[in-house]
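The complex appears here without one of its protein chains, the remainder shown in place.
Moving on, here comes chain A:
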C-alpha cells in the first residue's frame, strides 16, 4: 500500500505537469484560486485518520489507486440525452447532464426557465458572466481547512453553474444528473456554483449515477450563496456502485430571512463522505439539514456537518437517520457553532440509527460550540435495534415477521423522506427506499440507462 506521502506527491506532480491543461480554458479568477489552493493542498495533503475530522474515514485506500484524470473535456461518443431518460412519470424537471464532472456538451436547451436564469458549465460561466462568477467563486468553500477541498479547488475545471436572479421563482426543479461513465478507472473533480439572488426560489435535485462498473473517485465541491429572503432546496441522491468513492463537500451561505432545506440521501455506494457546511450569515435565517443513509455490505458513509450560527435569531434543524446492515460502517459528526453575537439562536440536531446486524457500526458525535448565552440548542443521538415490542404488536395482528420489519424500517426512514418539498420526488424516494430496504439494489430502475446495464 502506498503511503500518504506518495499519494500527495503524485498530486503535486500532476499539478505541475498538468499546469497548462489546468489553466487552459479557465478564467483568471479560477486560476488564481487554483494556485492558492494548490499551496494549501501541499500543506494539508489528503486527510488521514490522524486528522480528527477524518477519524472514521480512511481515505488512503480510496486514493491509493492509479486513476485516470481528465484535465480537459472528453467528447462523449454517444448522445447522453437519448440514452439517459429519468422517466419518473410525475417528476417534471429541467434536466441537465454532467459527465465525469464536466458539463455535458450536448445538453438540451432548457426552454422553460424563467427570464434571466442561467444554467451552464462553470468554465463557460467564468468567461461569460465574470461579474457574477468572480463575486462568488471560491468565496464559501474553505480549502484551507480540508485537503480534499483544496485538492478540488486546485484541480477544478468545470461543473455546474446556476444563477437565479432577484425575485425569480423557478417552479420546476432543476435536476442535475451526474453521470460517471468511463472505459477506465477514473477520478473526477467537479466544482459547482449556485447563486440564488434576493427573494428568488429554486429547487435542485442532484442524482449521482455510475454507468459503468469501473472504479471511481469523485471529488466534488458545491458552493451555494442564498441571498436574503431566498428559498432554496437541495436534494442529493447518492446511488452508485460498491467500487465507487464519493467525496462531496457542500458550502452554503445564507443571508437574512433566507430558507434552505437540504436532504442528502445515500442509498448505495462504496465509500461516501459528505462534508456539509452551512453559514447562517444574516438574521432570521431558517436552515433544515436532513440526511439518510441505508448501508449494508461493507459500505461506508460519513456525514460530517457544521452549522454556523454567526448572526442572531436564526433557526436550524438538523436530522440524520441511518439504517445499517451487514458490515457497513457509518459516522456522523454534527457540529453547531453559535457565535458570540448569535443570541436567540434555536439549533436542533439529532442522529438516529437502526442497527440490523451485529457487525454494522456507527460512530456518532454531536458537538456544540456555544459562545452566546441566550440560545436554545438540543442534540440527541441514538443507536438501537429494531423495537421488539412494536414488531410483536404488528405480528400479533397477522403481519408476518419480514413484512413487519420492513414496515418498521420504512417508518423509520420515512421521517426524513417526508421532509422533501417536491411531492413526486418524495413518492419516488419512498419507492426507492422501500425496494432498498427489501434488500434489492434500488437503482433508479425506471432510468433507461441503468436498465441497460
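Definition applied: a contact is a pair of C-beta atoms (placed from the backbone, for glycine too) under 8 Å apart; a residue touches a chain by one contact, two chains touch by 3 or more; residues count from 1.
Just so it is clear, contacts and distances are computed from a predicted model.
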Protein name, per the UniProt record, of whichever chain is missing from view ("Zinc transport system ATP-binding protein", "Fe-S cluster assembly ATPase SufC", "4Fe-4S dicluster domain-containing protein" or "ABC transporter permease subunit"): "Fe-S cluster assembly ATPase SufC"
Given A:39, A:135, A:369 or A:411, the one touching the chain that is not displayed: A:411
Missing-partner contacts on chain A, residue numbers: 387-390, 392-401, 403-404, 407-408, 410-412, 414-415
